[in-house]
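Left out: one protein chain. Kept in place: all the others.
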Amino acid sequence: MKSETTNVTNPGKNRRIDLSRYSIFIIVFVVLLFLSLSRLNFFTYQNIYSIFYGLSIEFYAVLGLTLLLIMGEVDLSVSSVFAFAGIFTGVMVLKAELPIWIAIPISLVLCGIIGFINGFFIVKFKINSLMMTIGTMILFRGIADGLIRLLEGVTYPSQYRMISKIKIAGEFNITIIFLIAIIIILEILLIYNISFRKLYYIGQNIMSARLYGINTDKIKIIIFILSAIGAGIAGILTASRSGHSVSNTGVGLEFKMITAAILGGASLYGGKGSILRSAAGLLFLATLFNGFVMYNVDPVFTGVVTGAVLIAVIIIDTRISREKIEY
Amino acid sequence: MKKAISSLFKTKESIVVVIIIIFALILTFGSKTFINKTNFESLQTSIAPSAIIAVGMMILLISGVFDLSVGSVMGLSGVVVSILLSTNIPVPIAFLGGLAVGIAFGFFNGLLVAFVRVNPLIATIGTLYIGRGLVDALLRGEKSHGIQITQKSFIIFGTGKTLGVYNMFWIMFIIVIIAQFVIMKTYFGRQLYYIGGNYESARLVGIKVRKLRLLTYTLSGFLASLAGLLATARFEISSKFLGLNLELQIIIACLIGGASITGGQGSIVGALFGVIFMSLIVNLFNILEVSSFWQNVVVGCILIFVIFLDAYLNMRRRRALG
Partner (left out) sequence: MSDNNNNNYLLKIVNISKSFGVVQALKEVSFGVGKGEIHAILGENGAGKSTLVKIIKGEIMQDSGSLIFEDREIRISDPLYAISIGISMVHQELTIFNNLTVAENIYPNNVFITKIGLINKKEMIKKAKENLALFGLDINPVEKVAYLTLAEKQIIEILRSIALKRKLIILDEPTSGLNDVEVKSLMKILKRLKNEGITILYISHRIPEVIEISDRITVLKDGRYVGTLKNENIKESTIINLMVGHEMDLLYTKKTTDEALIKEEYIVLKDISKKNSIHDINLTLHKNEILGIFGLEGSGTDKLSRIMFGLDYFDKGSIGINKKDYRSIYPEKLIENKIVYMNKNRKEAGIFLDMTASDNMAVPVLRKFSKMNFLSYDRVQKYTESFIKKFGIIIPGSRTKPRNLSGGNQQKLMFSICLGTEPECVIVNEPTRGVDVGAKAEIHKFILELPKRNTSVIVFSPEIPELLSLCDRVMVMKNNTISGELKGESITEESVMSLAAGSQNNNNI
């Protein structure tokens, strides 16, 4: 029921409105089709399942980021929070010997605090969100790097490792169920829930939003908190899945997420975005990299490709959404 | 005359100099390892490349923009030159090849920011990512620990000394002096302050703002690659980690040295002092054997503090103007 009254897509300049809204799905479909036809071992249950499994763990990091982009803000610290959460949880379980179901909430609360710090300074001191979140990114990357020494490369205990592997009926990872459920719930919320609708108003025209009584400061801070918590969940699940953490875990995550979100129709200039389409953007990237593996391309090239896609997508975004400002 | 001296003291740069002197004194008397030939040498080789990059960064900051890709350009240039040298190309050509990397990246950044009008932070973060990715791609597999360089005529750039001081330090010195001269005394240099102060007004008085943007970004890339070549020559091996996370240290150094995020302020000499300051802090940490954990925490905190201070001062300035 995605009617015209819902998520805003393009400004009046671009008359081909409908096409770009669904373009990410078309792109994903094309890539899937191409890979299925050209590589035999692509379209197997195992391969597709593993793509979705990976997606179901990572996508938490793109949730909050998408919401922030809708409002016209950005959070570059997600990669550091991602690393920090996974490592900190590991430290609590290994060194402080806390049970996993206590360690995780504590980590997430800390992530929330980081998000609060970001939001507070950005909103109250009018610091540019790019700059502020770069600062927290460095800060917490450093903290994460420091913490990882405490772990000394040890593998995480099974109670931590099994979090990401819980299965239903012995077959289906519960994380994938959550993926589908959360996407559906958030999409519905974004379309119908008043508080979520406010995000679009803020991103479209923050002055108008204030004028009509929307408490823009409070909402921004809350979403920054959510973004950090989302990054934390993704980090914990990833650490759980791989069983240990490396010191550069998550580096570059923020770009991957921003690329995915913009592929999914969000704009750096605010006012647009959807969780479902951001997830589709992530799916595109995941499929692309899976394709690399299929074609025996060295995984080391993923960095370059993501960077290139990011730049391409930003150029397009700038051309479409940008009003006449010069640097 | 008295007024000139007292106004000189009020500048940000002189405050930094004072802090540096105090710092140096503390280090000298507090630790035996500071006043020591090896330490001084390693200080030179850590300050020189960073300062060279900081010159380019400061020029951009004065004109109101940034370049976050300098660290990865530095690293990539080192990798490229080591690859070229490993194929036995004549050293001068390999050298030019390395510089070409920086020029290309810088030019691309300039196009993105000045002509496509992408936000400078995002544009240069994108190129940062591409640069890093290329480094990882080029140094993969067996090459992941770097490529050794054997040509003496190249290594001399990094290890050679004149009058007891490293050549790269002299090079840095010359670049700093020339750059400071240009921005203070030539119209070409002063234009940067106009652009940084008020982009639109600068355009309206006839300053070729876009062309200057392109030029300054290209220069930044060039200087970053020069620094990368010098550092690689010093260690005689290219490394995946060269320049990693350096861009932010350099920006902090420039901010400490008098630049403002909003542009229109700063000096090359200030950038040099800022780099010296940051290097002394890192040196201090190393002498005290502070873990890199704390080092990062402190750097991050300094960055946040400096950004916050800058934003706060801006807010005050804006309020005062009504």
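Points to keep in mind about this one:
The letters A and B name the chains in turn, as written, and every chain counts its residues from 1.
Definition applied: contacts are C-beta pairs under 8 Å (C-beta built on N, C-alpha and C of every residue); 3 or more make two chains touch, one makes a residue touch a chain.
All values reported here derive from a predicted model rather than from experimental measurement.
Within the full complex, the residue among A:K165, A:R197 or A:H244 touching the omitted chain is A:R197. Touch with the chain that is not drawn comes from one residue among B:L25, B:L204, B:L288 or B:L309, which is B:L204.
In the full complex, subunit A touches the omitted chain through residues 3-5, 8, 10-12, 192-195, 197-198, 200-201, 204-205, 207-215, 271.
Although one chain is hidden here, its contacts on subunit B can still be listed: residues 185-187, 190, 193-194, 196-198, 200-207, 263-265, 317, 319, 321-322.
What we mean here is this: only the chains that are shown with their structure count from here on.
Look at where the CA atoms of subunit A average out and do the same for subunit B: the two points lie 32 Å apart.
Contacts from subunit B toward subunit A in the complex involve residues 64-65, 112-114, 116-123, 125-134, 136-137, 140, 199-200, 203, 209, 213, 245, 248, 261, 291-297, 299-301, 303-304, 307-308, 311-312, 315. Residues 76, 121, 125-128, 130-132, 134-136, 138-143, 145-147, 149, 252, 255, 268, 298, 300-308, 310-311, 314-315, 318-319, 322, 325-327 of subunit A are the ones that touch subunit B when the two sit in their complex.
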